[in-house]
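Only a single protein chain was left out; the remaining protein chains are all shown in position.
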Amino acid sequence: MKLIYFAWLRERIGIAEETVTPPASVTDVTSLIEWLKGRGPGYALALAKPEAIRVAVNQQYRKGPAPIAASDEVALFPPVTGG
Amino acid sequence: MKLIYFAWLRERIGIAEETVTPPASVTDVTSLIEWLKGRGPGYALALAKPEAIRVAVNQQYRKGPAPIAASDEVALFPPVTGG
Amino acid sequence: MAIVRVQAADFDTGAELDALTRGRRDVGGVASFTGLVRDFGGSGDAAMTLEHYPGMTERELEAIAAEAVQRWGLQGVLIIHRYGRLQPGDRIVLTAAAAAHRQAAFDACMFLMDWLKTRAPFWKLEETGDERHWVEAKASDDDAAAKWAK
Partner (left out) sequence: MAIVRVQAADFDTGAELDALTRGRRDVGGVASFTGLVRDFGGSGDAAMTLEHYPGMTERELEAIAAEAVQRWGLQGVLIIHRYGRLQPGDRIVLTAAAAAHRQAAFDACMFLMDWLKTRAPFWKLEETGDERHWVEAKASDDDAAAKWAK
């Protein structure tokens, strides 16, 4: 599974993207975020407030219960501020 | 008094502008229009529906009861359609 | 900055909009509207002639621009209106409003167009082949302008 981070999420986690193999218990966006929090203090800080995190699966906005698969590209980022 | 006509008012009256000396009974916009109607069939046709006429005195919009004086520039025209 | 011009010549939209904000660091956005001559005939020989009241036109446009600046605290405002003979596809009018925030810029620009349509002394004559007629004022324009009454 390819993970991509943007803005202050990227800075807190310390990398822009990575490929991970989560355990079988990670089946949706919510469980992915919970699992990622345990990967280190940068992750824990970045993901401390899941309600402040926006998620795209294969470049489409998704919410917590959305299912994810090993072949997906999952992006985590703060609320957008363009324009 | 200088009178100026625009658009179909100008075409029906047949001239773009003229200088007139109305009688003393012409004291406001309404009485001016009534007096002009008697100046010929073109005027009568152009001014048949006073409610369809817009009036500017010295380049400012004015309504029927607005007073007019000999030194004024009075313009008569249809509702505007720019933009 | 308020720019009001009434002219026969075409205008350069990009240059006009750039001039409104050049050298400034406080403008958040510029809303603009360009009005074009729409084909009203269909036969291919349509033309429009815009007549106006020189002197009063500038006064009215300046009053409309000043009102927009005052109501929305604009950083810049622009009205350019053409007169004379135009073809379908030609530009007629450009209005623009520069403001710190986008909703003020949009509202002011809509106001400029609504007031301009109902107050600026222009009249449109449409010609197609041998037919000619003066465009009639629309009640919908009066309604749009009335929205802004205070």
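Assorted remarks:
Order of writing sets the labels: A, B and C. Residues in every chain begin at 1.
Going forward, a contact is a pair of C-beta atoms (placed from the backbone, for glycine too) under 8 Å apart; a residue touches a chain by one contact, two chains touch by 3 or more.
From a predicted model like this one, the values you see are computed outputs, not experimental measurements.
The absent chain, not drawn in this view, touches the displayed chains A, C throughout the complex. Contact with the chain not shown here comes from a single listed residue; of A:3, A:26, A:46 or A:75, that residue is A:75. The chain omitted from view is touched by exactly one of C:13, C:49 or C:128, namely C:13.
The hidden chain makes contact, of the residues C:4, C:50, C:69 or C:109, with C:109.
If you put the missing chain back, the residues of subunit C touching it would be 12-15, 17-18, 21, 23-39, 88-89, 100, 102-103, 105-106, 109-110, 113, 144. In the full complex, subunit A makes contact with the omitted chain through residues 4, 6-8, 56, 59-61, 75, 77-83.
One rule holds for everything that comes next: only the chains that are shown with their structure count from here on.
Centre to centre, using the average C-alpha position, subunit B and subunit C are separated by 26 Å.
Between the CA-based centres of subunit A and subunit B the separation comes to 73 Å, rounded to the whole angstrom. Residues of subunit C in contact with at least two other chains: none.
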